[in-house]
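One structure below.
Every protein chain except one is present and positioned as in the full complex.
On to chain A.
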Amino acid sequence: MHAPDGFIDVPVSAAAGVLAAGAIAVSLRGARRELDDTARPGASGGAERTAPLAGLVAAFIFAVQMLNFPVAAGTSGHLLGGALAAILVGPYTGVLCVSVVLMLQSVLFADGGLTALGVNITTMAITTTVVAYALFRGLVKVLPRSRRSVTAASFVAALVSVPASAVVFTLLYTVGGTTDVSIGKVATAMVGVHVLIGLGEAAITALTVGAVIAVRPDLVHGARGLGQKLKLRVNGELVDAPETAEPVPAAARSPRKVWIAGLVTSLVLAGFVSFYASANPDGLEKVAADHGIDKQAEEHAVADSPLADYGVKDVDDARLSGGLAGVIGVGVTVVAGTGVFWAVRRRRAADERAEDTSPAGTSV
């Protein structure tokens, strides 16, 4: 997603550069405060903490972008890191670290144009970090104070931050793009692809934040409120027995809640978002139609099925029909998937019971 030189015209690049410079100036000031705040009581806090800590966090983001997460056979993705940085070390330090990574990528590895640096910082460092952090803060305030809600909030924050950066990029392209591709097309392609990327980013970010919270909750900027609660418990272990009794296990989340949340998200995406999606054919279909390539294309075997071409047959409103088709599709997928999963699990459980001759108490 690093924009090269010549992709956005000069005035808009310059404006984005000014915006990026301003944001970095503000972040330099803010990062001092953030890294100072996280100082443990014994450590000598001060402005000189900023450079080593922010530098090491930037190195971490640089490294973690190289960590490959396999998706399916052959394909894999990697983290962009804006949301993760914002939640782990705070928004100012996050903007600063991602910007430094982008700057060095452009100067050292020629990845992303020098004149497009302002655009790249605006979309990938500022937008992702600010959107993710604002959303995260809001959600943490609303949700009950627990580790699980921090993890859930980071999932949502990362999920939204990636398409948000695509939207900002589309806006910049609308104002200063050098080719007049229709904006609808750019927006559909960018946002569509980035919602998918955002799902991966969200899952990885939430898992990583969860892993850090389980070990060092004091290092997670977004979970400071939780850290103080834990400290109280340590001080008065005998006195605050009822408080202590509240379990804080690392994982052990109920699969049903995850299942329901996933189902609701898919339904919302399929039903509501596709309602607003463009009813025009997508780029490839359009190209095919323009060149008559699709004349030879045979009709698909289920072309007569009630859900053919992602619309419900007897519903006339294109959007409503598309939305309904999405919801029904999700439903069928979930039922089929759950059925298979359930069958496999039952068989495995049966096998285990048959093999298990050990005494009771070892069951998991």
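Before moving on, here are some points about what is shown:
Assume a residue touches a chain if its C-beta (ideal position, glycine included) is under 8 Å from a C-beta of that chain, and two chains touch if they have at least 3 such contacts; residues count from 1.
Simple rule for what comes next: contacts and distances are computed from a predicted model.
For the omitted chain of this complex, the UniProt record lists the protein as "Cobalt ECF transporter T component CbiQ", which is one of "Cobalt ECF transporter T component CbiQ", "ATP-binding cassette domain-containing protein", "Response regulator" or "Integral membrane protein".
Among the residues A:V18, A:A51 or A:L196, only A:A51 touches the chain that is left out of the figure.
The omitted chain makes contact with just one of the residues A:M103, A:A132 or A:V162: A:M103. Screening A:R33, A:R148 or A:K185 for touch with the missing chain picks out A:K185.
Those residues of chain A that touch the chain absent from the view are 4-7, 10, 13, 24-25, 28, 43-44, 46-60, 62-64, 66-72, 79, 88-89, 96-97, 100-101, 103-104, 106-111, 113-115, 178-182, 185, 203-204, 207-212, 214-216, 219, 283, 286-287, 290-291.
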